[in-house]
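Heads up, one of the protein chains got dropped from this complex, but the rest are sitting where they should.
Per-chain numbering from 1; labels A, B and C assigned in written order.
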Amino acid sequence: MTASPAGHALSVRNLSVEFPSGRGRLLAIDDVSFDVAPGEILGLVGESGAGKSLTGSAIIGLIEPPGRIASGEILLAGRRIDNLDDTQMRHVRGREIGMIFQDPRTSLNPLFTVSRQLTDTIREHRPMSATAARQEALRLLEMVGIPAAAQRLDSYPHEFSGGMCQRVVIALALAAGPRLIIADEPTTALDVSTQAQIMKVMKDLCKSSGSAMMLITHSMGVIAALADRVAVMYAGRIVEIGPVADVILHPRHPYSKGLIASIPSLEQKMARFSQIDGAMPRLGRWPGGCSFHPRCPSRMDVCSTVRPELTEKGNAMMACWLDAS
Amino acid sequence: MTLDPAQPSLIAVKGLSKQFDLSPPWWARLLTGAQRRVLKAVDDVTFDIPRGKTLGLVGESGCGKSTVARCVTNLMVPTSGRVDFNFGGAVEPSTALSPEGRRKVQMIFQDPYSSLNPRWPISKTIAEPLKVFGLKTSRAEIRDEVRLLLETVGLHADDAHKYPHQFSGGQRQRICIARALACRSEFLVLDEPTSALDVSVQAQILNVMLELQARLHLTFLFISHDLSVIFQMSDYVGVMYLGRLVEIGPTAEVFRRPRHPYTQLLLQTVPRTNLVGQIRAPLSGEVPSPIKPPGGCSFHPRCPHVMDVCRSVAPKQTQSGAELVACHLAAG
Amino acid sequence: MLLRSMSESHLWHSLRQSVTTMAALLALTVLVVGAVFSPWLAPTNPFDVASLDLLNASMPPSWLPGGDFKFLLGTDAQGRDMLSAIMFGMRISLIVGLCSVALAMAIGITLGLTAGYAGGSVDAFIMRFADVQLAFPSILLALLISGIARSTLSSQTYQASALWVVVLAIGLSTWVLFARPVRAACMVEKTKDYVHAARLLGLGRVTILLRHILPNVLGSVLVIATLGLGVSVLIEASLSFLGVGMPPTQPSLGTLVSSGRDYIAAGEWWMTLFPALTVAVLVLSVNLLGDWLRDALNPRLRLAR
Partner (left out) sequence: MLTFLIKRLAQAGLVLMSVSFCSFLLFNFVGDPVQQMMSATASTEDREALREQLGLNASTPVQFVRFVGNIAHGNFGNSYRLGRPVERLIAERLPATLELVAVAAVFALVLGIAMGLQSGLAPTSLLARITQWGSLIGVSLPTFFIGIGLITVFSVWLGWFPAFGRGDVIQFRWWSTGLLTASGLQSIVLPAITLSLFLMTLVMRLVRGELLEVMRTDYIKFARARGLSKRLIYLVYAFRNTLVPVITVIGLQIGSLVAFSIITETVFNWPGLGLMFVDAIQFADIPVMATYLMLVALVFVVINLVVDVLYLAIDPRLRTGSGGSGAAT
């Protein structure tokens, strides 16, 4: 946290997102801060309902109403983008932030050719003739590794396999050369062997273009393979953030510990799985103090009343009262 | 071959095939010259499961593992082949199961959100098999049994009157297990039972299943695309690719020394948390459409060890150590 | 059963949120009470020929010059009190509407469930049948059926059974309204795992359909039934307007509009306007209620999957 916000591709400061409801306003993201350096891949990991996808939507300014950003700042290369109006934000989306969604088959409009969707996106952000845009579309498809791209340019999405569709989606997200890519579960809908290919494409592209990436996933394996740093989210907050090797191999927050321990191992057969009891509470039923305390094996009195803040512990930061003193 | 000659098999599947005819109607084929299109979802699959053991079936989407599950439980009628059960008495083919036999074969489904009738309180769902099979008759007995079953799977007995939407995914999966237990089933098909759940909840559900298996001596057919779950849960594992069983054997053996190149590929590409920063992937290749599988060995276009014979001849299953492998390499 | 599991509090809460729905419910209650209890509530009995007096004919509503407070909404050309005629007419309109919805629902649900669950050639046959049916828009079919009844029955039998002919005509021409969504919903439900679980218990098709699937498609049926009531009342009114629905001896709202129509040119608009307005308010409030039901049940249905 030493560099100035300007040095970061993305800085999120004290971000909170709320949903008005019958029972008052519900905080779905509560005071989240993190940075992503240029060329860095930050993994955002957590179970469903932790608020990781919502964080991604908040950054690109596409939270579904009635949800809205309650407080905090989002800075893209030092420029505040959370208070931009719709037109200004439209020029940020696609041009400066690219987004990749989970299901490649539903992400592409089934009624338009791949080239149409690509050229529309390219020409939206870069003044270019139709033929030049088509050339660029071809270049993008080749870049993401679509074989015989020239012949497939005018195909419709249903003529592609799942993995090929996701490559097209990546090409679309990269069409205007964004400085930040938000990838929301980019490999979840794919088969294991295809998954690895897509991860490789994403990692290579990040390295070669210098774009930063925010990788949102529930899979620790994907995080381990791709990310440089990882933030673990629970109930709308970051509970632990640090370099991947530290957090995944030596987690210290009881939740990260439990989460990683509950992943079935491929190395050693166990008689019983290590489990965290209970489940993540639903939105609006989050307990006070540390919201993990009802499930925490090492909870203390303080945990149920006072909320721990993120504090530095070695290479990583975590929000826990354990060895806080 | 049987997986464990010392143990009697509870279920034996022989030459199971299931085809779906996707061809256009005959008049359209006549007029447009279109070809018949037959999807071989399952192609000549043979295996057996010893009593009290777990066979894991693993493979990518479209490999036919769910179709096997449906054929085994009689939700689908196989095109050919047979499924025989032996619950200790006579051998019963699955197509002619007695009500008693049917009761013993139950299934846990993937989607906990659709596997419970949303209009029924869960007590009614769990009580249904008790009534249908006449296991309990009086109202008080049924109520007590439902409470007992709920506690067995780790839920509160007082929640019996609640409706499915009041439960989380993991809790619903427990309710489904309770329904299967209500049948006093002996053989459970688990079709991706945890793939809709979060990791920490997955661990809970898998633990429940392990405990119940040990206590009630249950036999499992465990279907999953997750290699590590299969590794942990099963005694034997079968690997499927495009409708065929390419490798089957004791879990430890298959995972330690995979013999089929496809199994090797799967094990190599699965992301592991202990390998930080490593992506081990072949550059290209995807599962082809099961409607038009490649000729010969259907894996040959992706196989790094492909030989000429692979393109033309489909390999037969051959014994290799404690395993059966369908590969020309293993055949020597 | 349905409402209980939807939890009454939820429906009630959403009902109180919507002012228009409350208003519609109120209007509907007033109209239905007025119609059901018309023999006791109506100021006069419009069918009692003895009480008619031609001196009272064509009187404007009571608040206009020449109006009489005895006849709040004026009188028709025979001196009938319009208010009473409307209340009695609405009774007939509602009976026809409800009966024909019930008929359409019975046919539609049965065929829809059968087609959806059986699939294959049974499904194809029923749905082709529905397609042919769709080629005859409902009002046309209703016209045809009452036309046939008119030409086959003697005029006396026809008069006596006019109500049932109209019910039959509307019911037979609107069943597709139910059959298609029920079939679609049934096809969705039957692939769900709770149905598979029921099949594993060895339950028969009929048992599964009635115990498991039917309760789960009732939500959409309820919405269609509400909207269908509006449609039925409209068709009945149109048929009567065209002179092939309810005869003047048993006047429904549509019949009243139709018989008052000739007097518009003479400036005696109330004979048409008031019955027509009643139809409009009736159908509007039914539609509002249906819309609200759909919105109130839908997110719930989606959540419960």
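Everything below uses one rule, namely that contacts are C-beta pairs under 8 Å (C-beta built on N, C-alpha and C of every residue); 3 or more make two chains touch, one makes a residue touch a chain.
These figures come from a predicted structure and were not determined experimentally.
Asks: What are the shown chains in contact with the chain that isn't displayed?
Replies: Counting the whole assembly, the omitted chain is in touch with A, B, C.
Asks: Going by the contact rule already stated, which one of C:A35, C:L73, C:V244 or C:A296 would touch the omitted chain in the full complex?
Replies: Going through C:A35, C:L73, C:V244 or C:A296 one by one, C:V244 is the residue touching the chain not shown.
Asks: Of the residues C:L144, C:A160, C:V188 or C:L222, which one touches the chain left out of the display?
Replies: C:L144
Asks: Of the residues B:P112, B:P129, B:P164 or B:P290, I need the one that contacts the missing chain.
Replies: Of all options in B:P112, B:P129, B:P164 or B:P290, contact with the hidden chain holds for B:P290.
Asks: To test your reading of the contact rule: which positions on chain A touch the chain that is missing from view?
Replies: Interface residues of chain A facing the absent chain: 60, 62, 90-95, 97-99, 101, 103, 106-113, 120-121, 124-125, 156, 158-159, 169, 172-173, 175-176.
Asks: Touching the missing chain, which residues of chain C?
Replies: Chain C touches the chain not shown through residues 128, 131-132, 134-140, 143-144, 146-148, 150-152, 230, 234, 237-238, 241-244, 254, 257-258, 261, 264-265, 269, 272, 276, 279-280, 283-284, 286-288, 291.
Asks: For chain B, which positions touch the chain that isn't shown here?
Replies: Against the left-out chain, chain B lists 20, 22, 24-25, 27-28, 31-32, 34, 39, 41, 61-67, 70, 289-291.
The rule is simple: only the chains that are shown with their structure count from here on.
Asks: Taking contacts as defined above, which has more of them, A-B or B-C?
Replies: A-B
Asks: Whole-Å distance, chain A centre to chain B centre, using C-alpha means?
Replies: It comes to 32 Å between the two C-alpha centres.
Asks: Provide the residue numbers of chain C that touch chain B in the complex, in ascending order.
Replies: Of all residues in chain C, those touching chain B are 1-2, 5, 192-194, 196-203, 212, 215-216, 303-305.
Asks: If you look only at chain B, which of its residues touch chain A in the complex?
Replies: Residues 60-61, 168-171, 198-204, 206-207, 210, 225-229, 231-232, 251-252, 255, 265-267, 269-287.
Asks: Which of the residues in chain A come into contact with chain B in the complex?
Replies: Interface residues on the chain A side: 47-48, 145, 147, 161-164, 191-197, 199-200, 203, 218-226, 244-245, 248-249, 258-260, 262-267, 269-277, 279-280, 282.
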